[in-house]
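Missing here is one protein chain; the remaining ones are kept as they sit in the complex.
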Amino acid sequence: MKVKNEKEISNTKEILYFTFKNKKMIIGMCLFLFFLLLGVFGPYLTQYGPMDYAGPGYHPPSSEYWLGTTFFGQDVFSQLVHGLRSSFGVGLLGGTIATLIGLSVGFFAGYKGGVVDEILMMVTNVMMVIPTIALMIVFAAYLPYRGVTIQAVIIGCTAWPWTARAVRSQTFSLKQRNFVSLARITGVKTIKIISGEIAPNMLSYVFMVYILQFGGSILAAVTLDFIGLGPTMGISLGLMLENAVLWNAIQLGMWWWIIPPGLAITLIVGGLYFMNTGLDEIFNPKLREM
Amino acid sequence: MSLEIKNLKVYYQTLRGQVKALDDISFKINDGDILGLAGESGCGKSTFSNSLILLKAPMKYIGGEVFLDGKKLPVENYEKMKEKRYKDISIIPQYALNAMNPTVKIGKYIHDVFAYKNFSYKGVDNELKRRLKIVGLDEGILNMYPIELSGGMKQRMVMVIATLMNPSLLIADEITSALDVSTQKAVSKMLVEFRDKKFVKSIIFVTHDVSVLYQIADKILIMYAGKFAEIGPAEKIIHNPRHVYTKLLVKAMPEVGIKFSDTPLTGIPGHPPLLIDPPEGCRFIDRCPEKMKECVKEPPVIKVGEDHYVACWKEVKKNA
Partner (left out) sequence: MGKYFRRKIIIYLITFFVAVTIDWLIPRFMPGDPINALVGRLSNYPQATQVAYSNLQRAFGLNIPLWDQYLNFWKSLFQGDLGISITIFPKPVFEIIAEALPYDLLLMVPAILASYFFGNKFGAFAAKKKKLDNWVLPIWYMLTATPYLWLAILLAWAFGVVLNIFPIAGAYSFSLTPSFSFDFVFDLLKHWVLPFLSLFIVQLGGWAIGMRNMIIYELDADYSKYLETMGVPEKLIRKYAYKNASLPQITGLAVQLGIIITGAITTEIVFSYPGLGHILNKAILQEDFFLIQGCFLFIIIMVLVANFIIDIVYVLRDPRVRHSIGGEM
């Protein structure tokens, strides 16, 4: 037992060492943290509310309005930082829900096998073929009131199938290994085996899945917002883009209105993808050498 | 003289330092010999066979020379070796069952290899078909994908491909370990036949299972922890081993004559040393039941019989 502990400690050390040596990981984390901090503290840096008519419309960036104003004179910077908050909210909630559903479905299907597996995979395959967007449209379209929370729940409930599939095959291969069959022979309960033996072995993998689902939720929310299924109150990055297109920001050349929200999304999600590949290299020594 | 190895040293370059996987190996074998190379996993067998044919990072050439048919083999030069590979020195790899491209028909595969190596395929076309017959495969196999073949068929196919250019040296790397006993025997016999028919001049047969060697090898080389332990005629090694390690290895194998017995092997207790920081002197010292005070020094290689050499202090003392 003692030997095992020492080994684990040195493993943790090694992983930490490679984490801070991995450029992708560091760049990804910096991007993510930058926007997270901007979302958290940004609203205190501006005197205008996101929907306030702060001044003259169609105003390019200036010292007064850092990112200019919208067609109606709303402060773009204020909208951006508030929008960031809802993006991170959707990512957090939607990503968590999708990861949890995907994990549980995948675990049980892969672990139980047989009929349970058949049924769960049938559901997963069906959900997989139906495009998430189509489901989201139907859900969202009939809801008279939509907030960021509901949007996140809808996204989370539709984005899980690929995770379930991936987790299932991972579980399958782990199940074949000795320590799991040992636990099984000694009569340990399914839940216990999953949480005690399989899950810890998949921790790094789960973490990576979560990162992808986090980013995926943010992107999905932007799309929903943009096609008119965003929050009915408040502001989000997708709504900013929707409004910009709706009020001809492209034709009017209002680049300060169209560039910041999209750039923020791209850099956040790109940062998450960087972190994901970075983690892959950290946890997978074979890739590390490359 | 077919193959001569002189003081070959190949290490692995790792973050923690150099792993001395192959440390100062020397021996020679004659034309027509089948050399069995045995030892526990991690003794340097694979490193040795790889360094003859494909020496690349993280492997690092440290020193020594290899002569094939009297000519120096540029093992340390990856590019120069390219023309030697397959033509002069060829390998049946451990992963023979996955060695062919799964999405290309076998005939086309051989064609591609020959075309890209600038060999004439026409010249070997008939020979290929003849050899397929020898190993009991139908010509139609050339029109199939590897996935359509059974394990044994794939193995034989790779044997034919590997020897198609009549190489001077063929390395058979653990080719029987994945097979069942009867297939093992058939494959071993086929190798002997290939040698007898002069498809290959000599063969190095790498295995962790000494009992397989007794069936086919003319000579046996025993390695331990990257070092030379003993080499000699197969009969001598099996019936009159001199190195303490060889004795234990031979004792651990099922009794000759009562082949493939069900009684569990009495393994040698302990593990080989870590090669990143091996002990001074004889590397077997920590597990040796007969160790002496001399063993902390490097044992010299001494001749104990016709073609029989050993590196063990016990023998040195006995012969002194």
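The letters A and B name the chains in turn, as written, and every chain counts its residues from 1.
Assume a residue touches a chain if its C-beta (ideal position, glycine included) is under 8 Å from a C-beta of that chain, and two chains touch if they have at least 3 such contacts.
Just so it is clear, the structure is predicted and the values come from calculations on it, not from any experiment.
Taking the full assembly into account, the omitted chain touches A, B. Only one residue from B:104, B:252, B:285 or B:302 touches the chain missing from this view: B:104.
The residue touching the chain not shown here, chosen from A:16, A:40, A:138 or A:233, is A:138.
Checked against the full complex, the candidates A:67, A:239 or A:269 give a single residue touching the omitted chain, namely A:269.
Only one of A:19, A:149, A:204 or A:223 touches the absent chain when the whole complex is considered: A:223. If you put the missing chain back, the residues of subunit A touching it would be 24, 27, 122, 125-126, 128-135, 137-139, 141-144, 162, 215, 219-220, 222-223, 226-229, 241, 244-245, 250-251, 253, 255, 258-259, 261-263, 265-270, 272-274, 277, 290. Although one chain is not shown, part of subunit B still touches it, namely residues 53-54, 81-87, 90-91, 93, 95, 98-104, 112-113, 116-117, 145, 147-148.
Following the convention adopted for this analysis, only the chains that are shown with their structure count from here on.
Mean C-alpha positions place subunit A and subunit B at a centre distance of 52 Å.
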